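The complex appears here without one of its protein chains, the remainder shown in place.
Labels run A and B following the written order; every chain starts at residue 1.
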C-alpha cells in the first residue's frame, strides 16, 4: 500500500499552476480536435508527444491525458450537430443526438452528451484509482482463449442488434474482418491482399477507414442534397423554451440506469485490452434500447440513447489506463501512444510504477479528476462556440470538413497513399449504404479484426489446434454458452430488440 | 428482382471471385510451422460473405428503390474530391485546397462573397498555417 503522505504529495503535485494550466490546455485542444472532423485526439496526442519530451513527466503526461479526455467530449459535438462523428466512438451518439438536434434542440443533445460523458469518465476513473490492482489481476487471468470467445460474443451482439437483418449484418461483419486481413499475416509475416502496394504492409490505415466510412460519405451526401440552398446546418427556433436547451436534474436522473450500464460496460471492456470504445458504445446503446420500455423511441432523439453511448465510450478510456499503469499493456492506440510517452521520460509502466513512481501516479490521478472538471466547464463554453459555428451555412461547414479530413489522413495515415485509401473507403461506404449493409457493423468488425485474428492464432497455438484442449478453459466455454443463449433468445424475440439501421 | 436480391447475388459473386481468384493470387504459400497459414482466414471470411449473400438473395423483402439522381450527384462530388486530391499531389495543398473548396462552394450555390472568402480561402490557409508553420508537419 502506498503511504498516505505520498498520495497527498502526489495530489499536491497536481494542484500547481503549471500542471493545471497544461491539463486545461490539453482539454481545450482535445475538445477542439475531437469536435473537428478529420483530426482526432489520437493524432493530436501523436503530434504532441515530441513536445512533451522537454516537460516534467507529470506535466507532459497530464497534458496528453487531458487531450485524450477532451477528445471524448469533443467527438460527440459533430455527431450531434452534423451527423458525422468526430471520433469513431461517437458514432453511436449520432443515433439519437442528431435527430434531437434536427428537432431544434442541439444544446439539449450536446448537454446530455457532455453530462453523460463526464459521468462515465469519472465513474471509470474512480474504479481505476481505487481497485485497479485487483482488476488487473483478473484481466491477466483472461488469456487469448477467453478473449477469443469474448470477441465472438461481441460480434454476435453487434450483428444481431445493429446489423439490420442477420444476413445483412453477417455480410457486413465478414467484409470488415476480410478488410482487416490486408497486410502482413500475423504468423508468417507474408504480405496478404496488398496488390503490390508496400504501404499496405501494416494494413489499411485506421484513420483512412474511419474517416472514409463514417465521415466522408455523409459529407458528400449532404453536399449533393444541398445544392442551391444556403441554410445553416441546424436551425434553432428563436423563441425556444429553456427546457429545450437544458437538461433538467429530473432528465439526468432518469438516465441513471443508462449511464450506469454504459459506464459498467465501458469499464469492463476498457480493462480488457483490444475491444475498444466504439464497440463498447454500440453494445451499451443496444443494451439500453433492448431493456427500455419504449424501444421504438430510440433513433428519434431519446436522451437515454445519448447517455448510454457517451457514458460507455468515455468509461473505456479511463479503464484503458488500468492495464496500462499496472501491467504496461495498452488497450487502444491512444493508450499505446501514452506508453511511448512514459518511456520517453524513462518511466516503464508496469508493476513497479506504484512503488517507484507513486507520487507521479497519484499526481496523474489528481490531474485526471481535474481534467474531468475542466472537461465539464470547457464543454459548457465550447457548446456555445459550436452552436454558433453551425449557424454558418452547412455547405461551408461540410466543405471545410472535407479539407480537414484530407489534412488529417495525409498527416496521420502515411501521405498521399492514405488519401487515396480514404477515397477508396468512401466509395465503399457509399456502396455499402446503398446496398443496405450496415457500415457500423463493418467498421467495428474492421477495428476488431486484427485482434480477432491474433487471438484465434494464439488460441490455436496454445491448444495445439486441438478442440479437446478447450475443456481446460471453463471461462471460455461459459462465454460460448452465453453466446448461444443470446442467439436463441434473439431469434425468438427479434422485432423488439433489433435496431433500425 | 429487387435490390435486396441483387445485393445478395452481388456478394455471392464477390465471394466466388475472392475464393477462386483474388485470395490465391494475393497470398503466399508457406511451409506450415504448426500455426494457421495466411490464406485460411481470408478464405473463411469470403466463404461466409458468400453464405450470408446467398441467404440475402433467397429472402423476400419489400422492393426498395435507389434514388439514382441523388446517387449520381453524390458520385459527382466524390469525383470532385478525387480531382482535388490529385491536384494536391501535383501542385500542393496551398493551391489545390482553396481551389477545391471554391469549386465545391460555387457548385452548391454559394454566391455570398463573405462565405466564399471564409470557406474557400480563409479555411484552407488557416489549416495550412497551423500544420505546416506552427506544428512543422508537411502537407502535400
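Keep this in mind: a contact is a pair of C-beta atoms (placed from the backbone, for glycine too) under 8 Å apart; a residue touches a chain by one contact, two chains touch by 3 or more.
We adopt the following convention: contacts and distances are computed from a predicted model.
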UniProt name of the unshown chain, from "Tripartite-type tricarboxylate transporter receptor subunit TctC", "Electron transfer flavoprotein subunit beta", "Malonate decarboxylase acyl carrier protein" or "Carbon-monoxide dehydrogenase medium subunit"?
"Tripartite-type tricarboxylate transporter receptor subunit TctC"
Contacting the left-out chain: of B:75, B:94, B:107 or B:121, that is B:94
Hey, which of A:200, A:271, A:321 or A:383 is the one touching the hidden chain?
A:200
Write down which of A:126, A:184 or A:358 is the residue touching the left-out chain.
A:184
Touching the unshown chain, subunit A contributes residues 43, 45-47, 49-50, 53, 140-144, 184, 186-189, 191, 196, 198-202, 205, 273, 323, 327-330, 336-337, 339-340, 343-346, 348, 350-353, 411-412, 414-415, 454, 457-458, 461-462, 464
In the full complex, which residues of subunit B touch the absent chain?
28, 31, 33-35, 91-95, 128, 132, 136, 138-140
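Following the convention adopted for this analysis, only the chains that are shown with their structure count from here on.
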Touching subunit B in the complex: which residues of subunit A?
47, 165-168, 170-171, 174-175, 177-178, 181, 185, 187-188, 190-195, 216-217, 220-221, 223-230, 392-393, 395-396, 399-400, 402-404, 406-407, 410-411, 415-416, 419-420, 423, 426-427, 430, 434-437, 453, 456-457, 460-461, 464-465
So, in the complex, the side of subunit B touching subunit A is made of residues 3-4, 7-8, 10-11, 18, 22-23, 26-28, 30, 33-39, 41-42, 45-46, 48-49, 51-53, 55-56, 59, 64, 66, 70-71, 73-78, 81-82, 84-85, 88-89, 93, 97, 100-101, 104-105, 107-110, 112, 115, 118-120, 123-124, 127, 131, 135, 137, 139-140
